[in-house]
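With one protein chain held back, the other chains of the complex are shown just where they sit.
== chain A ==
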């Protein structure tokens, strides 16, 4: 996600008062899917470990605790060593259904302009062979009050999350091929 990261970092704005628990009134949702030539088990083996987000090109490093158990945590370092971090917690994990759900516990809105972010990553069999990867997110914009600045409004939140998902799924297409 070189482009996406650059865009996100270029969007740096004046710091906001800390209002981690508040949020604007309308939650947004994003779903991005992609089709891969590889079978679901192979794809899940690559992306189904909550402790290894290294398959995403924007992620420099993953460190965490708790494996794939509920309430496991991880900290993503974005871009490069010493880069910004995103802290996340696992709240659902089902290896049989090849799906896990997590939420962000700490991120600066300058890194990802969202609050109350939760996400699901799922691998499904594709009709005719190969697999379908679905990445879904639910979140509020980065600015918790009325009249957000443009870089922290609903559209900015949707664009940023979509860019993250698209970059990750594009990398999977590069790796596993399109069906």
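Basically, a contact is a pair of C-beta atoms (placed from the backbone, for glycine too) under 8 Å apart; a residue touches a chain by one contact, two chains touch by 3 or more; residues count from 1.
Keep in mind that, in the parts below, contacts and distances are computed from a predicted model.
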**Report entry** "ABC transporter ATP-binding protein", "YVTN family beta-propeller protein", "Aconitase subunit 1" or "RNA polymerase sigma factor (Sigma-70 family)" - which is the UniProt name of the missing chain
**Finding:** "YVTN family beta-propeller protein"
**Report entry** Touching residues (missing chain, whole complex) on chain A
**Finding:** 21-22, 25-29, 91-92, 101, 103, 118, 120, 136, 138, 145-146
